Structure formats: C-alpha cells, structure tokens
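What you see is the complex with one protein chain gone and the rest in place.
What follows is chain A.
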Amino acid sequence: MAKHRGRGIASINYPIGMNLGGDPSQALVHSNPSGKFTVSLSSIDLGQGMKSVTRQICAETLGVPVEDVYVDTADSDTGPHCMGSFASRGTHRVGNAVMAAAKEARGVMMEAAAEELEVNAADLETDGRGTIHVKGAPHRSISTKDVAIAAQFKQGKTISGRGIFLVPLSEVNPETGEMSPATCYAHACLVAEVEVDDETGEVAMVRMDSAYELGRALNPRLVEQQLVGGAWMGISHALFETPEPYYPDPAHGPRDFVEYLMPGPGDICPHDIAVLERPAADGPFGAKGPGEMCANPVLPAVANAIFNAVGVRMDELPITPEKVLRAIKAQGGARPQARR
C-alpha cells in the first residue's frame, strides 16, 4: 500500500458566447447633469467583475475618468435587454454593447462641447481626466461637467448612447452541417500533479501549472482572481461535487453543505498561472474573457494525472475515493505509468 504521484495535462479551446439568435446584449449610456455617466444594463454581476470591466470600457471609450462612470444592473424590467451572464460572454458581448453605446454618447458630448467652445467637434479631444480641449491647444478647454450642464440646461441635448452587440448569423452548410458557432475562442493548457493513495482511493492535489490565452486582460487582477477561483471549482467538480452520488436514485443525494462536498482551504494546492494576451479582433479592446474555461481544463488534467499515478482510467465525475479504489481493485492493483 503506497501513495503514488502522477502528472496529467489538458488543453482546451473555449468559445466565447454562443450563436443562438445572434446572442445579443444591449447597453444604454447617459450623462447626468453632474457630468457623471450611468451605464444601464440588465446583465448580472454575481461576483465575476463584470460591473468593473464594463465601467472601465465605458470610461475608456468616453474618455472620462473611471470614477465618473456608474454601472447600474439593478433591474431587468427597466434596463435594456441582455441574454444573460453565462457562456463566458459578459466581457465580450456586454463589453461590446457598452462600447457602442459609449461611442454614441461621446459623439453627442463632443458636439455639445464644440458648441460651447465654438469650434468644430472634430478638432476636440478628451484628456481622460474630465476635460475636453482643442487638439494642440489645451487651454481652450471645458470640463465634462460644464458640457453636461450646458447640454441639459442650455442646448437641450441628451448626452446619451445606445449599444447592441449581435453576432452575425452563421450560415449552416446543408451538406455537412458545418457552421461557425462562435466568433472568437480562448485557449488554455493546464498540468496537474496529484497523489493517489492506493489504500484509501483518496486523490490529493499536489500542484497545478497553467497558461491561459484570453485576449486582452482588461482588468488583470480580476482575471487572476477568476482563474485562481475557477481552478478551485475545477478541483471541486473533478474530485468532490455531485448532486447525484447514487444516480439514478436521488433519494440518497446530498441535502446540505455537510453532505454536498466541496474542497476546503486545506484541499487546495499551489497554482502558477501564466496569462497570455492575444487581442481578439472583435473583442472590446481585444478582450475575450476568462469565464467558465478557468474550471474546464482542471477536470481532464486531474483524470489524466490519476491514470499516470495508478494506471486507472476514470471516466465518471466526480472521481471519488470509492470509484478510484474500485478501479484499482478491478485491475489488480496500482500500475504507475511512466512519468515524462
């Protein structure tokens, strides 16, 4: 009876969003008389950071400080339509919609500023700090706040913009069924090292090393946060979580957090991540988005590592100690594979 180390690898291509009905999302951007901007979305941020990222995208497109932008996702009845927060589509789809809306709002803002400064709007630029000035003549300037006040109370203009992002419908080849389900793909590769106890069937994570290519990382710290947390979820799906441990009879399923197992802080392992940035042609500022794929490569890599450690092919999730033990028993003992 012994513990065996094994190493496994997995690579994935991950489509960003989907192609059902063009997978659209909308955004509305408007200025308040204070010169601050509100982005209205129906998209939901459940902790992944979409509000931060769309705020950055809006501020960058408008040319105003990020503090001057507020993202409102409060109400899907009053907000513009969104397909939802899934399929890793938030940054790409919603980000593109926000960018389009902010571009339109910026056009009105520059027109309003041009009227106040008595110049051509094409000769104006934003400094990103809340001021609009004539190109090459920074002293000929007006604050975005004064532009908002003038638009509201003098010119009678709404500084606002509408945005939608819709993926062009992919033609389906009637002969082969071939189509293009997504417009851009993220990529990842992960190496997992595990230790399998051939007496108990327990699998302990030893370490992970991964590389993710996800377009431009618009907010590197949030990307890192999601990759670290998502890898935990991958470990959880690979080794712990199941709502149906005794499928097909659900009567013995877990009923609460005591029985529905998840890794605790003692079950994680060191994880080194490399983020590679290859901007996507149709992404907002080149972004694709990390999203779901941060969990995906962990599962096959862990299964491969278990094979490498004890020579059993696990094809059902989660890979519980019971399943590992049965498989080892069925093949007459652990058969460690060659390590490369």
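Criterion: a residue touches a chain if its C-beta (ideal position, glycine included) is under 8 Å from a C-beta of that chain, and two chains touch if they have at least 3 such contacts; residues count from 1.
Keep this in mind: contacts and distances are computed from a predicted model.
The chain not displayed here is annotated in its UniProt record as "Ferredoxin", chosen from "Cytochrome c", "Carboxypeptidase regulatory-like domain-containing protein", "ABC-type spermidine/putrescine transport system permease subunit I" or "Ferredoxin". When the whole complex is considered, the residue among A:98, A:114, A:231 or A:327 that touches the unshown chain is A:231. In the complete complex, the hidden chain is touched by one of A:31, A:48, A:183 or A:210, namely A:48. Considering A:106, A:237 or A:271, the position touching the chain not shown turns out to be A:271 (whole complex). Of the listed residues A:221, A:252 or A:329, the one in contact with the hidden chain in the full complex is A:221.
One chain of the complex is left out; on chain A, the residues touching it are 46-49, 221-222, 224-226, 228-233, 256-258, 262, 264-266, 268, 271.
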